[in-house]
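Here the complex is missing one protein chain, while the rest keep their positions.
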Amino acid sequence: MKKIINDVSQVEQEMIQGLVKAHPQYLRRVTDSDVLARAQKKTGKVALISGGGSGHEPAHAGYVGYGMLDAAVPGAVFTSPTPDQVYAGIKDIATDKGVLMVVKNYTGDVMNFEMAADMARDEGIEVEEVVVNDDVAVDGSLYTVGRRGIAGTVFVHKIAGAKAEAGGSLQDVKAVAEKVIANVRSMSMAISPCTVPAAGKPGFEIGADEMEIGIGIHGEPGVRKDTMKNADAIVDELLEKILSDLDYKGSDVAVMINGCGATPLMELYIVNNHVSDVLKNKGINVYKTYVGEFMTSLEMEGFSITLLKLDNETKELLDAQADTPAFKQL
Amino acid sequence: MKKIINDVSQVEQEMIQGLVKAHPQYLRRVTDSDVLARAQKKTGKVALISGGGSGHEPAHAGYVGYGMLDAAVPGAVFTSPTPDQVYAGIKDIATDKGVLMVVKNYTGDVMNFEMAADMARDEGIEVEEVVVNDDVAVDGSLYTVGRRGIAGTVFVHKIAGAKAEAGGSLQDVKAVAEKVIANVRSMSMAISPCTVPAAGKPGFEIGADEMEIGIGIHGEPGVRKDTMKNADAIVDELLEKILSDLDYKGSDVAVMINGCGATPLMELYIVNNHVSDVLKNKGINVYKTYVGEFMTSLEMEGFSITLLKLDNETKELLDAQADTPAFKQL
Amino acid sequence: MTDSDKVLNILQKIADAIHENEQFLTDLDAAIGDNDHGINMDKGFQKVATDIPSLSGKDIGSILKRVGMDLVSTVGGSAGPLYGTAFMKAGAVVADKNEIDQEDFVSIMEAGIGGVQLRGKAVKGEKTMLDAMIPAFEAMKASCTAGDDTPSMLKKGVEAAENGVEYTKTIIATKGRASYLGERSIGHQDPGATSFTVILRAISESY
Partner (left out) sequence: MTDSDKVLNILQKIADAIHENEQFLTDLDAAIGDNDHGINMDKGFQKVATDIPSLSGKDIGSILKRVGMDLVSTVGGSAGPLYGTAFMKAGAVVADKNEIDQEDFVSIMEAGIGGVQLRGKAVKGEKTMLDAMIPAFEAMKASCTAGDDTPSMLKKGVEAAENGVEYTKTIIATKGRASYLGERSIGHQDPGATSFTVILRAISESY
């Protein structure tokens, strides 16, 4: 394992410190915790908190700021943060309009955030939760833990964050977050694994001519190994899964082409070239496209496609100003 | 070579198409060329053009937009664009206030841009040029081709772009660009190479416990191979080279921690953590920090540090609004 | 009878056993999860080990609760809340006790399983730690009823847990990260079932 780090046991701490030193105008570390909150606490609005394991940067600390989150709670790499950390975040940002937790659907994340919510509710803080589950690669049936939350989460941050900034009530903000969740689907693939620093070796092995289809964001193997295909064929496969899960026909969509950490931006644009064509051919109107690294898995090479079906409300909120370290919109 | 592409001979073309499809609100392809220009041509201001080989995304097309460039000319991967392409760009964006070319100091880039400038001048277009040479890894003496242009170029785009947007004359814009160039220094390192698609194999080989110090942005080997060190030690070495080249003591600086393409953002923040500490200890005041991928080398893993010494004029221009696909500032 | 000191002693043994198996547990998680189970568990039990001196003299209920809280606040992921709640619930059933007997052991196990199920909402056969815990509990309960002594009861528990781990190789995961793999999870043993077995074996070997 060759990484630009000092000590595997300190990667999360040094990252948090590096984040605050880089973005003091945006970020503040909540005392005695790992939580990153807005430099200036904003009152009079619903407060949004999200988080999860580290290793997904810029998620989630990169989305703390005007129009998006109020705090992000980073756990150890790929390990959901503990309830006391989440609780420290909730307590710091809580306003009398309440707190919305945006949780990605992983057993650990859900359990830790819910334990924290219980602790906060015991102190009279109003806390609501939404669980993002956009990954169509995995079975969403009742008999499983359901679909995972991946890059689509960033749209939830953006749109629910804008609603909160606009003065929406906790129920309003939660409702629009749930609307986004109901209308967003994603799917990923990877051509190389990643190495959790503390683990010291890659999460999976992959041949020189193989790819993993339907990977999550934790360096875990995908739902299927396949021989490597060209970009257009991969896009076709991912899009087919997404489009057969939700009917996007005739609607306006926001597209996110997300790099997993080591994918050249050039390749993401090559991916977008075909995504855009396919959507057009299928009568789906691309309203806005985001291409870049939004929800990564350390140095994994691969990408995900996210499609969000928009209505007038979500369009307006998506277009609203945002000013955070990793997501700015004028 | 495993890449998310369709055809090695089409990577540049499909990228250009994918860029325009992703960012129609920002970008337009100049007819019959590979040039990416602002969606709406802006008149009445000095027009800025930059470019170079592809493979450095988001440079340079990602910086086309309000407050930065008017056009970017992408060549083949790591190969400077040809004069006819640069000329097509100059012609498209030229205004009566003139055109400034921001060129990175590589023999090929300088020659191709200057040939294009000559063509444009023959038609009465006023064209000036600045050559960015921020890389302290290489000898800047008169007997060599001089220092290379790397990530510091983005500061030139930002600051000269803001000056042009503010209505500066061609001489003003050129002067402030040259001020930035005189005050910006960078240095890079890499722990993995990258593969030019058409070449099919990596530009250099590197052992499991080795790193390249003083790499350029074209996947070329560095000035020195060394055994891998920890992040702080690497930072110390790069900073020492930078700080001994220009006296930053007591000044306000803008810092850029730039990922080469495959470096996890987590690691860039770990780097920034130490950069920030070292500068503080040396009595250098960090005015603003940018962490991310600004000038990449495909999927190379590594980073560069850039320091720009600021004065009141450059501070104000650095802080000015920008709205481009890859660089937004509110 | 097992007193507080013995419990602390056992906790140290568990911490050592988890530490020894850190890599093994992480590797198991790499195959069907996210490559961190051993790392997380070790972080938690190292914290527990650090706290052992400060727990000297406390009742067993408080000790177990504290272990639970340590795990909840250091492990993270799924294992943190699951094991953490298990220990906290276990602590509750032996609140204020300075000594526990064989039946208490069985109650502790039962309460722990209740904690895991409260949090994780899983049942047997979903390829989780429960597939080692529940058979171990059942074997221990039967052994206790049959009048075995503590060492033999624990040995039977460990055996059942080991069989449970073997069983997890044969089934598809429907809870936890391994569930995302569908069919691909077959053939691999569950990391959480394995870590539970490591813990129970450490306890058993203390008698």
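Quick notes on this one:
For clarity, chains are labelled A, B and C in written order, and residue numbers in each chain start from 1.
Note that in this section contacts are C-beta pairs under 8 Å (C-beta built on N, C-alpha and C of every residue); 3 or more make two chains touch, one makes a residue touch a chain.
Keep in mind it's a predicted model, so treat the numbers as computed, not measured.
Considering the intact complex, the chain excluded from display touches B.
Contact with the chain that does not appear here is found for just one residue of B:E128, B:D172 or B:E220, B:E220.
Of B:I49, B:A76, B:L239 or B:V275, it is B:A76 that touches the chain left out of the display.
Looking at chain B, the residues touching the absent chain are 53, 75-84, 106-108, 111-112, 115, 137-139, 143-145, 148, 196, 198-199, 201, 203-204, 214, 216, 218-221, 223-224.
The criterion applied here is as follows: only the chains that are shown with their structure count from here on.
Measuring from the average of all protein CA coordinates, the nearest chain centre is that of A. Centre-to-centre separation of chain A and chain C, using mean CA positions: 32 Å. A straight line joining the Cα centres of chain B and chain C is 54 Å long. Averaged C-alpha coordinates give centres for chain A and chain B that are 29 Å from one another. Under the contact definition stated at the top, not a single residue of chain B touches 2 or more other chains. Contacts with at least two other chains are made by no residue of chain C.
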